[in-house]
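Take this structure first; my questions come after.
In this view, the complex is presented without one of its protein chains, the others remaining in place.
What follows is subunit A.
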Amino acid sequence: MTDATIPGKAKKPPSRGPMARSIARFTANRAAMAGLFIFVPIIVAVSTYELWWPHAPNDIDLLSINQGPSAAHWLGSDGVGRDVMARLLQGGRVSMIVAVVSVAISLVIGYLVGSLAAFSGKLVDGGLMRFVDLAMTLPPVIFLLVLASIAGTGIWPTIGVISLLSWPVLSRMVRARLLELRERDFVVASRGMGAGMGHLLFRHGLPNSIDILVVYATLQVANAILLEAGLSFLGLGIAPPEASWGNMLNLARSTVVLEQYPWQWMFPGAALVLTVLAINFIGDGLRDAFDPRANQN
């Protein structure tokens, strides 16, 4: 046995892990970085607006009803004299909380269901997947409306409705990935060293489906913002006077507002489009960054 036969790679600098390489690929992606540059200021503005914006979202100023944009009210005021800018920021905060929390919940449910199905025996797998089938066959719009009318309005019911609707697809994707992973030798080796379910799920399953989870999460946040807006527009999501982008858009149902006071619906609409677009760019960038076939380093 001679050491001379082993090519010495000792001179190379310490290598970067697969995670570091993914991040490098992401930062090289222009669209994704543009998305990030739009998204981060929105998040910062939405979460800190009390500190720098003088108006509160629910303060009524009867002297300035339906005013257009001005120095005092940058984005104008609405039909009862509330500041549109303040409502836009508060609405963004509500939308973001609803989206992020509901996606987090559906990530946990989706990953656990999918990974348990993949790593457990045929019976558990069959049972869980039939349950997922059932959840997927429910027509989404009707399901949403029924759930929302049972759960009522408000932030928490809305979060519940959205997260219950979105996990089945994720669990399918996770299961497919992990079924393939389960037969890989390094997972067999891990079982051969006595690994239990917890170890398999979190040391092998999670790192090897992190790309699916991250990409799904970003795209689903955008989706959840839209769902929330849709629900609120229908009067089932966030109820007034609490602001959300969806129920601000709801104002546009009135022809008077639509024609005479465009700032009341145009700004929330633009904010919605911009945010969703930015998140989708980020999501696409993440998907490319995690794709091992991408060859730029």
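Convention: a residue touches a chain if its C-beta (ideal position, glycine included) is under 8 Å from a C-beta of that chain, and two chains touch if they have at least 3 such contacts; residues count from 1.
Definition applied: contacts and distances are computed from a predicted model.
The protein name that UniProt records for the chain not on display, among "ABC transporter ATP-binding protein", "Sarcosine oxidase subunit delta", "Cytochrome c-type biogenesis protein CcmE" or "Zinc protease", is "ABC transporter ATP-binding protein". Across A:120, A:208 or A:254, the residue that sits in touch with the chain not pictured is A:208. Across the interface with the omitted chain, subunit A contributes residues 1, 3, 5-10, 12, 14-15, 17-18, 122, 184-186, 188-196, 199, 203-204, 207-208.
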